[in-house]
Each structure stands twice: as structure tokens, then as C-alpha cells.
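Some notes on the structure that comes next.
Here the complex is missing a single protein chain, while all its other protein chains stay put.
So, chain A:
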Amino acid sequence: MNTTQISLDKLPIGKKANVSALISDGAARRRMLDLGIIDGTEIKPLYKSPSGNPVAYLIRGAVIALRLDVSEKIMVSVTEEESSYGVN
């Protein structure tokens, strides 16, 4: 089993991952914390908006849309169970 660190915006739709770090700080960071996005939280990208930005994520049972500038500041660790070729 391999784990890789990528930013949330790179996570493919439908693939679950767990938060490993929040890079943002200040108000943006607090807002993430309010939504329950902390180390280890499971996030799954559900679908994209027509233009691809923002993307809707399943976070603790709620569907939350995040713009790219927010999701690229959330690092997630992906576990690649079946193959090690997957996403980079």
C-alpha cells in the first residue's frame, strides 16, 4: 500500500482521500476548520461545476463547493490500494 500527498484540487472525482495538512492560514484556515476539515478528515470530490471550478466535495456528510484557490491549499494523502500506477 502506497500513500502519496497531493493537493485536493488534483484528486480525481469519486476518489476518497484524507486530509494531511492545511496550508492556508488566517481566516481561510479558520473557515476550513469550521467545516470540520482537520488532519485525517475524509474528503471525496463528487462533481465539477460546468467550468470545472468550483468542485463539490463530500465533507462529513455535507456537500460543500470549494473554489480552486481553496482546494489547492488542502493537502490530502491518497492510498493506492490496487495499483501503484494511479495518480501522481
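Keep in mind that, in the parts below, a residue touches a chain if its C-beta (ideal position, glycine included) is under 8 Å from a C-beta of that chain, and two chains touch if they have at least 3 such contacts; residues count from 1.
What we mean here is this: contacts and distances are computed from a predicted model.
Its UniProt record calls the unshown chain "Ferrous iron transport protein B", which is the correct pick from "ATP-binding cassette domain-containing protein", "Ferrous iron transport protein B", "Acyl carrier protein" or "Sugar ABC transporter permease". The chain not displayed touches chain A at residues 24-25, 27-31, 33-36, 38-39, 41, 46-54, 56, 58-67, 69-70.
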